[in-house]
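One structure is given below, represented as C-alpha cells, and several questions about it will come after.
A single protein chain has been omitted; all remaining protein chains appear in their positions.
So that you can tell them apart, the chains are marked A and B in the order they are listed, and the count of residues begins at 1 in each.
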Amino acid sequence: MKLYVKYDINLACRIIVQEQLERLGIKYELLEFGEIEISDSVSDESFTELQYSLERYGIEIINNQKSQLVQRIKDTIIEMIYEKDKLPTSTISNYLADKLNLSYGYIANVFSEYTYTSIENFIIIQKIERAKKLIVEDGLTLTEVSYKLNYSSVAYLSAQFKKVTGLTPSMFKRIVDRRRNLNQ
Amino acid sequence: MNSDSSQMRILLAEDDEDDRLFFNDAINELKMNNRLMTFKDGRDLMDYLENPETTLLPHILFLDLNMPCKTGAECLKEIRANPKFKDLTIAIYSTSSSEKDIEETFIGGANIYIKKPNDFSKLKKVIKDVVNMNWQYHTSGLNKETFFLSI
Partner (left out) sequence: MKFLKQNKYFFLLRIALGISIIAIGYLTTMFYFQMKDLDSSFQSIENINATQNELDELFSILKEDEIKLSNLIIADDVAISKGIFNREEASEKIKNLEQLSANNRFLHQSILKLASFIEKKYTLFDEIMASSKAIPYDENTFTEKLFENKRFNHSLYKFIEDDVQPNINGIKLHDSNYPEKIATTRKTVFILALVSIVIFLLSYSKMNDNLLYLKKINNDLKLLNDTFNSAEKIAGFGYWKIDLSTNAYTFSDNLYRLLEEDPKKFKPNWENFNKYIHPEDYEYVIKTNKESIDNQIPTSMLFRYILPSGVLKYVISTANFRTNDKGQNIKIGVIHDVTEQFKKTFELEENNKRLIAINAELESFNNIVSHDLQEPLRKIQMFISRIEANDLSVISEASQGYFSKIKVSANRMQHLMIDLVNYSRTIKSDKIFVEINLNAILQEILEELQPTIEETKAKIAIDELPNVLGTKFQIQQLFINLISNSLKYTKPNTTPEIKITTDDFFADNLEDSINEKSDKIITNKTYFKIIISDNGIGFKQEYSEKIFQLFRRLETEMSYTGTGLGLAICKKIIENHNGFIKAQGNPGIGATFIIYLPKSL
C-alpha cells in the first residue's frame, strides 16, 4: 500500500528543536524559525549534546566554532583598543595571529565570512566608536583623542571619522549636544 | 528550508515607484541574506509597525522624508516616541543634502542619513555600507546612542 502524507516541515523541525531543548533543560525562546534565543549560558557539554541530537534530524547549529572564533577576534580587538593605553606597535595581523594562535589569513577569512566586513574595517569602526566615547563622555579635544588612539594627526583622525560616520567630528559633537539638550 | 539567524529584516517607506524599484533591484543584486518589505507611504508603514501581530521588528528602516499621508519626519517622531522601537535603526532616505536637514533628522532620532544617489552602483554600495554598518552595531554591541552615519 502507498500512503500519502502532507507534512509541514517547518512545524516538524520546530517541534524537534523544542523537544531537544527541553530535554536538555535549556531555557529558550523561539523567535522565528531558524532563530532561537537562549536565555542562560549553556555549558559546553550541553551544547555538544544539543548539537549531536539535532544533527540526527539533519538540523545544524550554525553558531559553531567559527562564529565563536569570530567572537574571540572581536574581543581581542576591542580589548586592544579599550584596555591598553597604547595600541600595539607591531602590526595588527601579527598581534592577532599570536594572540589566537592561528594564521592571519584564516582569521581574516573566517571574520569576513561571518561579519560581512574586514578585520581592518572592524578595527576602524571600533576606534571611531572609542573616539566618539572620548569626545562625548570624556569631553576630550580632537588632538587629545588622536593622541590617545595613536593617530598620526588630527587631520587623519578627522578624515577617518568622516569616512566612517559621514560627519565631521564637530558636527557629530554638535548633534549629540543638541540631542541631549532636547531630551533634558 | 533556508532559514538563517543572520537574515536581515529591512523595511522601506518610499512613495516613488521608481525608487522602490531601484532599491529592490539593488538589494537583490547585493545577494544579501535579507528580507525587504516596502511601503508606499508613512501611514502604511506605521500601520504595519504598530500592528500587534508584527512581532518580529525590522533591523533597519529606510524612510523617505517626502511622502504623502504621513511624512518621513512624522514617522520618525512617532517611532522615536515609542520605546518599543528603541533598537530600530532608522535610515533617512532623501533627495535633500542640506546640512540643516541632515542635522535636524539626526537630532530627531535618525541614525543614518542617505542622500539618494544618482548612480545605481552607488546605490548598491550605499545600501551595502549601511546594512553592514548596522550589522556591526547590531552584532558588536556598539552604542546606538551615538550611531550616526551620513552617506
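The rule is simple: contacts are C-beta pairs under 8 Å (C-beta built on N, C-alpha and C of every residue); 3 or more make two chains touch, one makes a residue touch a chain.
As the structure is a prediction and not an experimental result, all values here were calculated from the model.
Here the missing chain is touched by one residue of B:20, B:40, B:59 or B:116, and it is B:116. Contact with the undisplayed chain is limited, among B:7, B:96 or B:139, to B:96.
What chain B contributes to its contact with the hidden chain is residues 16, 18-19, 22, 66, 95-99, 116-123. Touch with the hidden chain on the side of chain A covers residues 155, 158-159, 161-163, 168-171.
Everything below uses one rule, namely that only the chains that are shown with their structure count from here on.
Centre to centre, using the average C-alpha position, chain A and chain B are separated by 21 Å.
Those residues of chain B that touch chain A in the shared complex are 1, 3-7, 32, 56, 99, 103, 106-107, 109, 113, 131-133, 135-136, 139-140, 142-143, 146, 148-151. Residues 9-10, 13, 31-36, 62-63, 74, 115-117, 122, 125-126, 129, 132-133, 136, 164-167, 171-172, 174-176, 178-179, 182 of chain A are the ones that touch chain B when the two sit in their complex.
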